[in-house]
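Pasting a structure below so you can have a look.
Of the protein chains in this complex, all but one are displayed in their positions.
Chain lettering (A, B, C and D) follows the sequence in which the chains are written, and residue indices restart at 1 in each chain.
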Amino acid sequence: MTDAMIGLVALPLTGAVATLLLPRSATVVAIGAGLATTIAAALLLFGVANQGALHYEMGGWSTGLGITLRADGLSALLLMMTSLVALAASVYASAYFSAASERARFWPLWLLLWTSLNALFLSGDLFNLYVTLELLGLSAVALATLGGKRAAAEAALRYLLVGLLGSMLFLAGVSLIYAGYGTLDLATLPRVVEPGPIAWTALAMMTTGLLLKTALFPLHFWLPPAHASAPAPVSAVLSALVVKAAFYLVLRLWLDVFANVVTPVAANLLGLLGACAVLWGSWRALQAERLKLLAAWSTVAQLGYLFLFFPLLLALPPGPTRDLAAGGLVMLALTHGFAKAGLFLAIGVIQQRCGHDTIRDLDGTAQHLPATTFAIALAGVALIGLPPSGAFLGKWQLLAGAVETGQWLWLVVTATGSLLAAAYIFRVLGHAFGHQPYPNQPVTVAREEWPALLLTAMAALVLGLGGAPVWKLLEIGT
Amino acid sequence: MINLASSILILAGLFFYLAGSIGLLRLPDLYTRLHALTKADNLGLGLLAAGLALHSQHLLTSLKLLLIWLAVLAASATSAHLIARQARRQETRR
Amino acid sequence: MNTTNLLVFDGLLLFSIVGLAWASLATTDERRSVILFMAFGLVLAVAWGRLLAPDVALAEAAIGAGLSGALLLAAVRKQSPGSSHTHANPDRNYSESGAKVVLQWLVTLLCAALAGTLAWALLHALSSAPHDTLPRAISDNLVASGVSNPVTAVLLNFRAYDTLLELAVLLTAVLGIFSLGQTTPGYQPAGPVFDGLVRWLVPVLILTAGYLLWVGAHAPGGAFQAGATLAAAGVVLRLTGRSRIGLPDGFVLRIIMAAGVGVFLLVGLTLLLLGRPFLGYPPAWAGALILLIETAAMLSIAATLLLAFVGGQPQSTAVNAAANRQREENSRC
Amino acid sequence: MLTAQVLYGLTACVIVALGLRGALLHASLLQRVVAINVMGAGVFMLLIAVAYRGPGLPPDPLPHALVLTGIVVAVSATALALALARRLHAEQDND
Partner (left out) sequence: MNWDAWLPVLVVASSLLPGLVIFFLREGSHRLRTALNLVGAILKLVLVGILIWGVFHEHVYESRWTLAPGLDLVLHADTLSVLFVTLSTVLWLVTTVYAIGYLENAPHRSRFFGFFSLCVSATVGLALAGNLFTFVIFYELLTLSTYPLIAHRGTPEAVRGARIYLAYTLGGGMLLLIGTVWLHVLAGPTAFVEGGILGRLPAEYHPQLKVIFLLLIIGLGVKAALVPLHGWLPQAMVAPAPVSALLHAVAVVKAGAFGIVRVVYDVYGVNFTDQLGLLTGLGIAAAITIVYGSIKALFQDNLKKRLAYSTVSQVSYIALGTAILGPIGTIGGIVHLVHQGIMKITLFFTAGNYAETLGIHKVSEMNGVGRRMPATTLAFSVAALGMIGVPPVAGFVSKWYLGLGALEAGMAAWVMPVLIISSVLNAAYFLPVLYRAWFREPGPAWPAEHIPAARFETSAALLWPPVVTATLALAAGLFAAAPYSPLEWATLIAHREYGL
């Protein structure tokens, strides 16, 4: 099972090299590598479920001297999500990019992005995390520029600079940690880190860097233009996975590595920023004129919800209630990943078939593409947090935690945010009803419509109805 | 004895560097500045290298220092030439 | 040298480092800023030497100051020498409006606070005895690593995985640059003096690169420094107006670009198939495998840096030659 | 505490702050890139200072290796950023 960890990094990376060398058959090679990676992720998930947390010492060097890969329930789940989302987006991309030259450019970068995500979720070493963050940032930016338009280049450049600034702050924190504790290993650190200037400063710098990358309000300014101007499959992965990766690191640092360093005050600050993100992001999504911008602003808001959990988790004593809340957080993150990826793919279909994604002019569009419209509706269900989506279970835990700890503010924010989400989603769906007749077949362009449909169904149905194992898996910590 | 000699050489080198730098700051136009800088600095570096070479115990080190001087000489001569040529070209264009 | 002298030296060095950094960022003239930054990098290399980090000093001089500088200089906008007032967002320029001034002060305060906090934490970290577990572990395992330069041992054996991903970062960057389009036009042909220098400089650089690669196993040096030196050879070739600068076309170029990551992966996966850990070299083979990986890495690094310098996918030879001819005609004065 | 460590370490903090300030305030894209590089240099300096063990003693090689990796990563990012900036400028000039 530990070989699956190597596979998760080596398979997409090999794929990247292979697609670079064989541009003519890049699509086939890439889909093959993607499939293999997904199988590796599934194997790892089963391995973690059956054998508990896994680790792999790279090069056979003992932890500390070498780099150790680690997989626990959380990382296995995120890896699985990454693979499923990326695979679906790959299938979609195989139809999205028509020109051979476009495909030749796209696939190596795409697989490098995939590599970086997997490497990040598996990494057990702070400096290695910095490298994976940079790989993630650069590949994401390079892919975002494939939009070809000037707006895309401008947004990508800003994205890159913000990302670099974030990584530098992160690296500064890592350096401090090494200076203070002489180790970079994530599993060793919790035993040696103690509250004090070093840990506080390092955590503050790393967190700030990561918040820049995960676009928490007010550091979100770069996200909407970057996500809205990238090609659809890239937007899907940027919104669903890339920001989630930085968030995962915040979560790791706050709940595992620096668990005895973080204070409720700091967590409240994160929660407050999250609340602002929820309200502001939803509000801007409601104002958006284009579907892609709507989706991008919705990402800002959805990330806010994740941060609302921090004050709850800090206030709850360790025990089943806290585990429930933590599971809710992960469930919300997973659901958003699938839903947002599906949403962006669906928007991509609309954009390509209709030549635009202006919300005002969507009348009739929905009638041409019923399956895609349905996918948007499913994504909407998940984004609002209605049952039977996984987000409903997540929000339930969020509300329960808020009630449990008496932090009513988060309850109000969650409720308001959900209603705003409903407003912006149904503003789009209102255009789905018109007089134009449906095509005879509900699914018209299979390779483009099915990925979105499956991803959103995953978010809106599968996770919500079959999500109980998520909590079980999360009990498996490092 | 060797120490003294090397110290004198190094100090002389530093003097030339100082002169070159003052020239760079004080001289009126690009050509004269370039003149001061390259001349003085090349000589300064040569003296510095010689001083250090005397100071070092190994012949290999001394040879390396010589090599450094030669390399810098070639590079600075070429770049001074390039700068001067470019400046001249711009003048003629105007 | 006694400690006082050293202190004076440190003081001067640090003063010039801070001064150059400040000056480089205080100016609004892009070209001046870049040149000051290059000087900053060079002084920094001296500082690394002072702190007994010769590997880093070499890399800083070659990559940090040299190639980064070359890249930055090439990106300085040609038509706006000495002015920064033509760039992307005119509204974001420094202006005298009150809000801007307040913002500047706020940011400055924030950064000062950051410096203070960082220093506070760092002093705490440095006040206790240094952690020697890891350095000791490194020197204990040095024999098994296949090289005797501890930095190379860390880079290519103990933390080889970092380096693999780092090569992937390089590959990503160059692919990203590729996707942005074709190369920028080259430079005018050089005059005889410069050309003469380059004629003997390039072979020396190539030789130096080979030396650095080989020596990295037991002394400062290695693939990165060697790759940067090799790239420097290409850069000077380009400065003399040569268009091909040693970069091959098409498939071969792609192989070279992918070589660093590819060979690394190949070695790692082969070892995995042979029942060893991923990237776990058998001690007997370690030296040879590291050299193999480093050679491939050097080629990739050099190609990547050069491609970054020329700014995109090389145009096909014919087109290039035509463009060159055109340029030559224009440049006759 | 070694004087050199402290001196270089504190300078590193100043450089980081200088770089950050430049990255936040500069309007010119190129200079932002320069500023981020300066900031990176500050972080590297921090690491090298931490690795230093005093004259005559072998320094900790690990931070050196990290900085080498960091330098290459930084130059890759710089190259991509500059390529993007160049592309943007070219398009502006075409307008």
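Assume a contact is a pair of C-beta atoms (placed from the backbone, for glycine too) under 8 Å apart; a residue touches a chain by one contact, two chains touch by 3 or more.
What you see is a predicted model; the values in this text were computed from it and never measured.
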item: Neighbouring displayed chains - absent chain, whole complex; value: A
item: Listed residues A:Met80, A:Leu212, A:Leu324 or A:Leu362, member touching the removed chain; value: A:Leu324
item: Residue in contact with the excluded chain [from A:Thr37, A:Thr335 or A:Gln397]; value: A:Gln397
item: Chain not shown, touching residues in chain A; value: 320, 323-324, 327-328, 331, 370, 374, 381, 384, 386-388, 392-393, 396-397, 399-400, 403-404, 411, 415, 418-419, 422-423, 426, 429-430, 432-435, 437-443, 464-465, 467-468, 470-471
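Note that only the chains that are shown with their structure count from here on.
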item: Separation of chain A from chain D, taking each centre as the mean of its C-alpha atoms, in whole Å; value: 28
item: Length of the line joining the C-alpha centres of chain A and chain B, rounded to whole Å; value: 57
item: Interface hub residues of chain C, defined as touching at least two other chains; value: 88, 118, 122, 125-126, 130, 132, 134, 138, 159, 162, 166, 169, 172-173, 176, 180
item: Multi-partner residues of chain B (each touching 2 or more other chains); value: none
item: Complex interface listing, chain A residues touching chain D; value: 127, 130-131, 134, 137-138, 141-142, 145, 150, 153-154, 156-157, 160-161, 164-165, 168, 171-172, 175-176, 178-179
item: Interfacial residue positions of chain B with respect to chain C in the complex; value: 74-75, 77-78, 81-82, 85, 89, 92
item: Interfacial residue positions of chain D with respect to chain A in the complex; value: 16, 19-20, 23, 29, 32-33, 36, 39-40, 42-43, 46-47, 50, 62-63, 66, 69-70, 73, 76-77, 80-81, 84-85, 87-88, 91
